[in-house]
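The complex appears here without one of its protein chains, the remainder shown in place.
Here is chain A:
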Amino acid sequence: MIARSNRIALLAVPGLAFLAIIYALPLFLLLFKSIQGAEGLTLASYIDFFGDEFNRTVLWRTLRVALLTTLLALVIAYPTAFAMARAKGIWLTVFLVALVLPMSLGVIVKAFAWSILFRSNGFINTTLQAIGITDEPVRMLFTETALVIGAANVFLPFMVLPIYSVIRQLNKSLPEAASSLGATPWFRFTRVTLPLSLPGVVAGSAFTFSLAISMYVIPSLIVGERQQTLSMLIARSFLYLRNEPLGSTISAVLLAIAIFVVLFSSWLAGRLGARQ
């Protein structure tokens, strides 16, 4: 006789089996490749990877781009989430559609749309020249700035929605209580609203950072080969260089960063949540 809870646990078997075969197994094989040498297990390819200055530059750039993307998305998303939390009826629908609909558009369409904006005879440059800020067109396409802006645009919903859902659930009496206790709007925001919205900020940042660190299509289309990221390096290792140990190693590094972000953010969220 199997206990009832155990029988219910059986319902998870198809899902777990699917994940094990399609996800965990290939991942494990990939990781194994990164430490597989001619004479048994070795960390040689890791030493090679970190010993190469180009690779270190790419790693650092990837982290920097992901961080800047997260920050830019946060700066735009935070006030947006407040506006949405206040919005009612048709306005809330407008916000949600504006946020979610572009996700169905596909990155390729968006990337080409940005190139219309960013290129030397594009909208931004002609505007800048027309109002006399610059004489020469500014190079924007194929720059890190363009990449950060584009990525922040794509990942914005993943930042807005977690913050929005936290703010939406905030007890409306709390800011009022703060006011009646003599708190100025600034004191109220920094001591009540901001700390209480941090769990949403942490969740949104973790989502956005994880997505930004592993993005491949967006940098390929916006900056191309000039400014490589880890994902592009992985693809190049496997597809062009046929260097599977190197590709596996970079994959492992990327995975380690992603796991660290997830663990760190859940630890942070737990700490923030523990007091509430």
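Here is the rule we use: a contact is a pair of C-beta atoms (placed from the backbone, for glycine too) under 8 Å apart; a residue touches a chain by one contact, two chains touch by 3 or more; residues count from 1.
Basically, contacts and distances are computed from a predicted model.
As stated in its UniProt record, the chain not included in the shown complex is "Spermidine/putrescine import ATP-binding protein PotA", which appears among "Electron transfer flavoprotein subunit alpha", "3-isopropylmalate dehydratase small subunit", "Polysulfide reductase NrfD" or "Spermidine/putrescine import ATP-binding protein PotA". The omitted chain makes contact with just one of the residues A:A87, A:V192, A:A235 or A:L268: A:V192. Residues of chain A in contact with the chain left out of this view: 171, 173-174, 176-185, 187-188, 191-192, 195-196, 272, 275-276.
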